[in-house]
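Got a structure here, written out as structure tokens. Questions coming.
Missing here is one protein chain; the remaining ones are kept as they sit in the complex.
Coming up: chain A.
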Amino acid sequence: MLDTPIKLNDVSLKYRDFTALDNVSFEVAAGQTMALLGHNGAGKSSLIKIILGLISPTSGAVKVMGVNATSGKGKREVNLGYLPEDVSFYNKLTGLEVLSYFAALKGVSRSRVTSLIEEFGLEYAQDRQLKTYSKGMKQRLGVAQAILSEPNILLLDEPTVGLDPQASQFLYGKINQLKYAGCAVVISTHELSLVESQLDRALIMSKGRRLALGSCYELRSASPLHTTINFSGLTKQVSGNAYLRQFYRDGLLHFRGEQKAELIQHLVSQCQIFDFELKEPRLEDIYHELMGQESHSQAEQL
């Protein structure tokens, strides 16, 4: 298996005078989950379609499992799973028929279909028409469809939209199983709080441009947003500690991500603390901060 199944280098996509993607580059390694984050129209779906080989970029290089995705050979040579956003399948067919149909198109065995139906807890409804399925059941069927061939690459567009927390957790559990087996997973989503604990890296986009790329740790470190620490007796400890005073504000210690290790080391060695509360900026906070910066810089340009 390739170490880096997905490689995009300076990919741009232009429609006449509209730029859908502007020099976007990223890689997704085997066994890694990458989240594509951005507002509607940021270019997330275009990126997925480019990886799928459904559209060709105006410029740049796209390699999927070492194959040039723009050559059209990609989807025939690459074992890839995909779940489009809000797919409703064929309402008159049963769950088993739908999954068997897609399995036949991929040349996947009937036994795999049966085992997936069981694995996703759909055996009780397998002979019911899809029009009787709930949103969660359809989404489970959709993910089962995407992983039919145990793909090397899994592309999911809003996989958990409209699902209850339990159903979302179940789907992420299944996705993680594949990830641990070495699958490269790309998830496009707006549900930042949900995806934060699942991703290895995130690409934050706005209007076709890359705003940030990295792990949650890297994004936090690069963010101007502060992490805070609180513990009992903090004010007393700060009064006699010049090092801590520089971080002290409003009853808390405020510091940036890259200062965390040093500060915690200082607290452990110099202060008598038994417990502390650490609040790091969430992915959602970093996202909003980046979006705010972006709109501010655009307003300045105008």
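As a working rule, contacts are C-beta pairs under 8 Å (C-beta built on N, C-alpha and C of every residue); 3 or more make two chains touch, one makes a residue touch a chain; residues count from 1.
The rule is short, and it goes like this: contacts and distances are computed from a predicted model.
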- request: From the list "Fasciclin domain-containing protein", "Na(+)/H(+) antiporter subunit C", "ABC transporter permease" or "LLM class flavin-dependent oxidoreductase", give the UniProt name belonging to the chain omitted from this structure.
  value: "ABC transporter permease"
Message: Considering the complete complex, identify which of A:L105, A:A261 or A:A299 is in touch with the unshown chain.
response: A:L105
Query: Hey, which of A:L2, A:A29, A:L54 or A:L252 is the one touching the hidden chain?
result: A:L54
- prompt: Which parts of chain A are in contact with the chain that was left out?
  reply: 49, 52, 54-55, 75-76, 80, 82-93, 97, 101-102, 104-112, 129, 145, 149-150
